[in-house]
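My structure is below; once you've seen it, I'll send some questions.
With one protein chain held back, the other chains of the complex are shown just where they sit.
For chain A:
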Amino acid sequence: MDYSWDFGPVLERFDMLALGLLNTVKIAAVSIVLGVLVGLVLAMMRLSTRKWLNIPSLVFIEFYRNTPPIVHFFWFFYALPVMLAVSLDPYVAAVLALSTQSGAFYAEVFRGGIVSIERGQWEGGRALGMTHSALMRRVIVPQAIARMVPPFIERSFELLKTTALASTLAYADLLYQAMMVNAETFRPLEVYTTIALMYLVLLVTASQFARLAEARLTAYQ
């Protein structure tokens, strides 16, 4: 292969890529926060013994599990506006898609953490006279959180990577900005190699923070 690499034109436009990276981080952060809220609600519904809470939540989760993520992006961007008779900003549509997707998966993470706590812990607290809510707050949830951390981090990394699909809605994330730079420079090899490395650095950095958080939350184990 006698291709001569030239990162010059790409690096000249690094500000465009930096903006893309920033947008990627922004949309991921917002979607993680909203996804956690969605996930908490869904998990509480799933943990309920009431069918009218349990079943809708199950359907929601199974729907997201069994459909491709890009379909959710298209649905929120092209379909929902038809229903609401308003047009949605790509950013809003992408956040909706990402936070509902991650919410469905976080719900299973949260529920899994709660149900993994041994019966003896419930009994130990109940025997002291703790109410259900005190028991949850003081005994079950703190231990469940420690167990949720690894799968939670895993799902959040999935979300971070899935943000690239927002580029299909013309949201100016890292991938979309790369496409813009490519259109100006005709240097796909350099452009996409650069952003692959940028994603890599982002994810590796994030995983270092995640490991710190994990170590703190599971200190007693």
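Going forward, a contact is a pair of C-beta atoms (placed from the backbone, for glycine too) under 8 Å apart; a residue touches a chain by one contact, two chains touch by 3 or more; residues count from 1.
Basically, contacts and distances are computed from a predicted model.
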{"item": "Protein name, per the UniProt record, of whichever chain is missing from view (\"Methylenetetrahydrofolate reductase\", \"Cytochrome d ubiquinol oxidase subunit II\", \"Polar amino acid transport system ATP-binding protein\" or \"MinD superfamily P-loop ATPase, contains an inserted ferredoxin domain\")", "value": "\"Polar amino acid transport system ATP-binding protein\""}
{"item": "Contact residue for the chain not shown (choose from A:Arg65, A:His132 or A:Arg211)", "value": "A:His132"}
{"item": "Contact set of chain A toward the excluded chain (per top definition)", "value": "120-121, 123-132, 134, 138-139, 142-143, 146, 220-221"}
